[in-house]
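Take a look at the following structure, please.
Complex shown without one protein chain; remaining protein chains in place.
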Amino acid sequence: MKTEIKTEKKKNKVMLRQGVRKEVLGLMLLLPALASILLFKYFPIVLGVFETFFKMNIVKLPGEFIGFDNYIRAFTDKQFLGAFLHNAKAFCYSLCMNFWVPIVLAMLVDEARRGKTIFRLLYFIPACAPSIAMTVLWKFFWQPDYGLANYILSIFGIPGQMWLNSESWVYFCIYFPHLVISGGMNLVIYLAALQDVPGELYEAALVDGVGIFNRIRYITIPCIKHIIILMLTLSIINAFNLMENIMILTGGGPSNSTQTMLLYAYQQGVNSMDYSYAMTMTTIIFIVTMTLTVVFNKVTREKD
Amino acid sequence: MAVIQNIELKSRKGKWLLRFIYLFLVVGAIIQFFPLTWLFLGTFKTNAELISAVPSLLPAKWSIDAYIEAFSKYKIWENLYNTFFVCAFIIIAQTFTSTLAAFSFSKVRPKSGNFIYMMFLGTQMFSTTALLFPTYIMMSKMGMIGSKWSWVLCSSAWAYAIVLYKSFFDSIPKDLIEASEIDGAGTFRQITNIIMPLSKPIYSVCILNTFMAVYNDFLFPLMLLPDEKDWTLMIRIYSMSNTGDIPDNVKYVLLFVTCLPSIIFYLFAQKNIQQGISTAGLKG
Partner (left out) sequence: MMFYHPVRVFFYNLEVTKMKCYNYNIKGQRYRQNIMIFWDVGKRIIMKRGVFMKNSVKRIVALACAVACCMPIIGGCGKQETASGEKITLKLWTKPSQDAKDYQIQIYNRKMAALREKFPNIIFEEGMRASGTDYRQEYDKALMAGTAPAFYTEFSYTDIPGRIANGTVADITKYVADWDLKKEGKVLDTFDDAISADGKWYAVPLKAYTMATLCNIKTIEAAGGNKEDLPKTWEEFAEFGQKATDLSIPRMGYSLIGMDWCAWPFTAWVWSAGGEMVKKNDDGTYKLTFNEEPGVDAAMFMNEMIWKYKMTQKDILLGYNDIVKNVINGSSCFSFLGISNLNQDKLDEYGLKIADFIDIPMPVKDESIERSALAGGEVITFNPTLTEEELKAAFEVVEYLYFSDERMQVDCDEIKEFGLTNVFIPGRVDWYDERLAANEGVTEEQIKALETMRENAKPEPYCDHWSDIKSQLVSPLQKIYLTEGITREEAKALLDECAEKLYSLYPDTFKK
């Protein structure tokens, strides 16, 4: 009996030691990633939020304490609120122009009997090019003086437009290239999702006499719904974090009409050296984006 | 499976519909390819041709002067070297940290693993710009502005990669690991000899994603690398789009040279992307 209890205790001890050892091993394996994330992701964010309560002085950090002044200034700044509207406008344009095109094209590629892989490749390759390089190339296209866009218009007899210089066309000029730049990537993802739609449903629908459009409406779309929702979420996040494209194409746009929130924050930080105000704005943007994403997810989950 | 069934295609209406779809796709492909083609042909044109009021698709005279000028006078070699240097080291650092972390999350499962995993997921929310200024201040106080290692350190862990690896490692059955433990394999052996050979598709997906993210990133190096000799291709493109110093055909060469590695990399890893997308739980 005694030996049984002893071996039992020993087994527990061994198992406990092994458990502790496992724990230690797990934490040690996590150490490099954890250290990196804490030091280079969380610490700067905390530092940034900390700095928003000060007025930063370049020579003597952190500067003088001003409490919530920066936040009050951000919420009453007309330019910042205008920038928010620009972001919302950008999101609407991207929905109308860019969101549905890859879905439609993916469905069309799916229809093709022969050469499906070739089409997929043809649409995919131009999307592989880095978006910044393509954006600069499109900037050349939209040049009013010698750009290609005006030349093509002149072939049809339409007078040359001002493109990036005119406030009415500038959003179109920003989002039209996206069809070419990132449309291909989305197309491949949708195509992969479309492969999973079971074919028997279509056959059954055909037997029932359902037309093509109704088949798409009632079978295809619900099956790829989760991908669409995912893409829509990504699209929201992209629209509110829009900055690099605008920086390159218009630098804030004709008279600040394409200045997005992040671009305004960046310009405040880099041009006016007002880092604390810039960080205030990035914090606010982060909260806004997160709120929008969470709200959107809740809404779409309810529908399910 | 296609929406239009084969039976429908036998009718005349179906045939014409299919032809129309093919035509539409071909036109779409031409439009998609047009900017790249224009870029490629533009690298062979002279500067005057590019800014003339009546542009033509093909160059009047094919000349590689632009290439020679770009590489010798405007030193694109340096930018290429800088870009690949940084990409290589960031890929190594990220693979290292992500593999260890994902292995720990999925196989070793420490008790506080869940909490730490949530912490990693939280970092995905931060945008680059939010991190930009504080990282810049931090690095300038450490005296590492102007050194490429500052960028490598900042990007040495990426939550997205860890999530992908973890979900893939989850699909490797635990019996494999336990069997090897009985046979006496330590952690290191387990990772390098079981997990890594089996995870080749997810490795190529993650390496590709990391490469693309680093290659396309230009805000971070713009702040952290002020000196011209450290610039990567993206910063060079940004600065060149602002100044008028560089002739247009050299700009085209720079853009084309930037597009090439990206396209080659993607094509190379194409097959693995397809596998990776379906297995890595993009659907889940």
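A and B are the chain letters, set down in written order, and residue numbers restart from 1 in every chain.
In the analysis below, contacts are C-beta pairs under 8 Å (C-beta built on N, C-alpha and C of every residue); 3 or more make two chains touch, one makes a residue touch a chain.
All values derive from a computational prediction rather than experimental measurement.
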Whole complex considered, the hidden chain contacts A, B
Contact partner of the left-out chain, one of A:Ile66, A:Met185, A:Val270 or A:Leu292: A:Val270
Which is it among B:Ser180, B:Asn216 or B:Gln270 that touches the chain not included here? B:Ser180
Have a look at B:Thr46, B:Thr128, B:Asn216 or B:Ser239 and name the one touching the chain we're not showing. B:Ser239
In the complete complex, the non-displayed chain touches which residues of chain A? 25, 28-29, 31-32, 35, 57-59, 143-146, 160, 162, 164-167, 250-251, 254-256, 270-273
For chain B, which residues reach the chain that was dropped from this view? 51, 53, 73, 75, 93, 96, 100, 137, 140-147, 149-150, 152-153, 156, 168, 171-173, 175-176, 179-180, 183-189, 193, 197-198, 201-202, 222, 226-229, 239, 242-245, 275, 278-279
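Note that only the chains that are shown with their structure count from here on.
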Flag every residue of chain A that touches chain B in the complex, lowest number first. 22-23, 25-27, 29-30, 32-34, 36-37, 40-45, 47-48, 51, 61, 105, 107-113, 119, 122-134, 136-141, 145-146, 148, 151, 177, 180, 183-184, 189, 192-193, 196-199, 202-203, 206, 212, 215-216, 219-220, 226-227, 230, 241, 243-244, 247-248, 262, 265-266, 269, 275, 278-279, 282-283, 285-286, 289-290
Chain B residues touching chain A in their complex are 1-5, 7-9, 18, 21-22, 24-25, 28-29, 31-33, 35-36, 38-39, 50-55, 96-98, 100-101, 103-105, 108-113, 116, 119-120, 123, 125-127, 129-135, 137-138, 141, 153-157, 159, 162, 187, 212, 215-216, 218-219, 234, 237-238, 240-241, 248, 251, 255, 258-259, 262-263, 265-267, 270, 274, 277-278, 282-283
